[in-house]
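Excerpt of the complex: some chains, original placement.
Labels run A, B and C following the written order; every chain starts at residue 1.
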Amino acid sequence: MTDAAPQTELPPFLVRQAVRVALREDLGAAGDVTTTATVTADAQGKATIVAREDGIIAGLQPAEAAFRFLDSEARFEHVIEDGGHVAEGGTIATVAAKTRALLSAERVALNFLGRLSGIATLTERYVAEVKNTRARIVCTRKTTPGLRALEKYAVRMGGGFNHRFGLYDAVLVKDNHIAAAGGMRKALDALYAQVGHMLKIEVEVDTLDQLREALSYPIDAVLLDNMDVATLKEAVAIVTGRVLTEASGGVTLETVRGIAETGVDLISVGALTHSSRNLDSSLEWS
Amino acid sequence: MTDAAPQTELPPFLVRQAVRVALREDLGAAGDVTTTATVTADAQGKATIVAREDGIIAGLQPAEAAFRFLDSEARFEHVIEDGGHVAEGGTIATVAAKTRALLSAERVALNFLGRLSGIATLTERYVAEVKNTRARIVCTRKTTPGLRALEKYAVRMGGGFNHRFGLYDAVLVKDNHIAAAGGMRKALDALYAQVGHMLKIEVEVDTLDQLREALSYPIDAVLLDNMDVATLKEAVAIVTGRVLTEASGGVTLETVRGIAETGVDLISVGALTHSSRNLDSSLEWS
Amino acid sequence: MTDAAPQTELPPFLVRQAVRVALREDLGAAGDVTTTATVTADAQGKATIVAREDGIIAGLQPAEAAFRFLDSEARFEHVIEDGGHVAEGGTIATVAAKTRALLSAERVALNFLGRLSGIATLTERYVAEVKNTRARIVCTRKTTPGLRALEKYAVRMGGGFNHRFGLYDAVLVKDNHIAAAGGMRKALDALYAQVGHMLKIEVEVDTLDQLREALSYPIDAVLLDNMDVATLKEAVAIVTGRVLTEASGGVTLETVRGIAETGVDLISVGALTHSSRNLDSSLEWS
């Protein structure tokens, strides 16, 4: 995680809302029937969340919230900050709470921590690959329905950056928009005539000819879609810094370094959120 | 997908709720600023959802719902049923709707389809591995927060079976419950004294000694946790069909066949939902 | 209430949610116009919740929550636990809070306490009737819409047990399912082919012939619907402990003992939740 990141935070009600949904999903109407029957209401316990593999941590807020939802006096102390590295076997956090709360919230807490740390960990691998290039690794809108804000946060925790959050906070003009509008000029004219001045405009191009046409407008960025490394290099040369350049399309850990070395400003990687796997961790009892 | 599966369906309000959340997440308060500016309100379009890789389809209901949310007269026709196989390049469905609705709902529809088909596809690979054994592949509670019902449905579409949906619909007794209750006898006595007669009771055991103790109670299933293949075989021999046997713990595509051949009834695989990757598909314009 | 019961608890967010709904219903947009105009904001009061008739208490959690919603520093101390017996005139709990909160939350608190204690009290009467038989008194799905989790909790507080919570956590095969599937074999084959291994399967039978057919499948329980005592006895003899036996249909306080003495395991009583009346209690000012 870079120095800048620890400042980042999640809007607190988003965390509460996501955790409430997850706990309702797990507890249903009958609650934790196993725990309620076998553990007395006043029993207190302590446990440690331990990583079962190396990775970057993200999701301590929802993990803590899960325990505190079921025991408002739970004490959750993290050893590592979101964005920090944990080694296999390392302690991520300790929790002291009612034993019932520990047992009933465990899975929800670990599900958040696992998914978000998995994203942060995969992001960090891409970020490491492009070290010492100008390229930033950015995420896409290919996120899990309902968890976008949390997943985009996890990308930041892994050292990545966020592309737009949705269809509402930036303009991205694709082929179909251009076709529907009747040409790039008409599409961009319509956009400049209507959208707010605080929204950036990016245009997707598939060829260098399209790139040249796009550059004749005062756009902010170009998305260079599915170009090979040689073409990307040429594209960067054509742009010469006038707008931001973003490479996109099937980027993998194997190909990302080569793409970064073309000089593009941004590389968007859908896999960060659509193909990460959970970081494995467990709750160990003290 | 087995013959039995096409009957399965999702409660309709779960689908609507999940899709509404996802569309709000993507459209925000300003809506799709690119599409609104470049496409007229009355333009109509047609598109085809095409698979970019082989797999098992799941999630047609939320995909359709996404388009119909934005255009109540959208016509969505699937070529393949949920649970069916699609080949790379094959058509999954066609959609005819207002062009704006097609463009604005595309990502949400594909996000659902991608995630759920990814789970179904991975499940089907595990199911194929254990063919001609008695073992069923079952999922766990390691699901994405907020999407459990949909993900468990995807497992069924891949030919897998569901374990319990949450803490509320079955009893699973673990070490900590036994320790908190003061021994297995006390834990099970407490459970039989309290829980409803329609809830099954499964006990997690780590050793054959624990297994033998568990079998002295009228339980429904044993979870054989993290045992090697030799021990599993011995466990199955000890149980001799009196209760269901479930193998669990770090199961992979490489190890699952060997585990199935021990004769266990069930193999639970967390990876189905915590480490699948999205099935790649795209919306192609006609 | 049995010794086992005090362990039971309600998922806390279910309580909060139910109480929030009830308070919004009672306070509307204008709030408690009488109290606001006549009582100053800083006045403090004390009151006692007193039973006006004998019964079993259930619902202290929502009662307390109602007061604390309107005064987060309200002190609510119960004299009796949920599941405990109160005599006419006995004190159930004391509350110290802002006078406005006491007056504005009173009705909501008593409505929860009255309804849930009414259910617990009626349940306890049925339980007392079947003392020293093997029969458990269980509830049905004939609950008040929106309050099922709380009402099923009240049944447990009265010494009863819960049947399934909904259509989702156990299988109950009725005539219509068998007819639709094309026979009991087809129905059960379909079920075993599809439903999770942690769901129990019960079959409803109206005659001893149907019972014999049902017993040829590996089901978990039979629901003996609307059989007279003689037939029930015969049914129990036929089953000889292989599956759980449940008597159902128009059970009353007058008939329940006779039914229990047939040796059935379970007697389901819709009246527990669809025909109980509230336990009368009042808030007396100190």
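The rule we apply is simple: a contact is a pair of C-beta atoms (placed from the backbone, for glycine too) under 8 Å apart; a residue touches a chain by one contact, two chains touch by 3 or more.
Because the structure is a prediction, the values reported are computed rather than measured.
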Query - With 3 chains placed, the number the full structure-file assembly comprises - result: 6
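Everything that follows uses one rule, which is that only the chains that are shown with their structure count from here on.
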**Report entry** Pairwise touch network: line, ring, star, complete, or other
**Finding:** complete
Query raised in the report: At the chain B/chain C interface, shared numbers over all numbers used: above half (same) or below half (different)?
Result: same
Query raised in the report: Measuring centre to centre with C-alpha atoms, which chain is farthest from chain B?
Result: C
Query raised in the report: Distance-wise, how many Å sit between the C-alpha centres of chain A and chain B, to the nearest whole number?
Result: 23
Query raised in the report: Any idea how many Å lie between the Cα centroids of chain A and chain C?
Result: 44
Query raised in the report: So what's the Cα centroid distance for chain B and chain C, whole Å?
Result: 32
Query raised in the report: Tell me, which residues of chain A touch at least two other chains?
Result: 27-31, 36-37, 39-40
Report task. Provide the residue numbers of chain A that touch chain B in the complex, in ascending order. Result -> 18-19, 21-22, 25-40, 43, 62, 99, 103-104, 107-108, 110-112, 114-115, 141-149, 165-174, 176-181, 186-187, 190-191, 193-195, 199, 271, 274-278, 285
Query raised in the report: Which residues of chain A touch chain C in their complex?
Result: 20, 23-24, 27-31, 36-37, 39-41, 69-70, 100
Report summary line: Per the touch rule above, chain B residues touching chain C in the complex are 2, 4-5, 7-8, 136, 138, 156, 161-165, 168-170, 190, 193-194, 196-200, 202, 220-221, 244, 246, 265-266
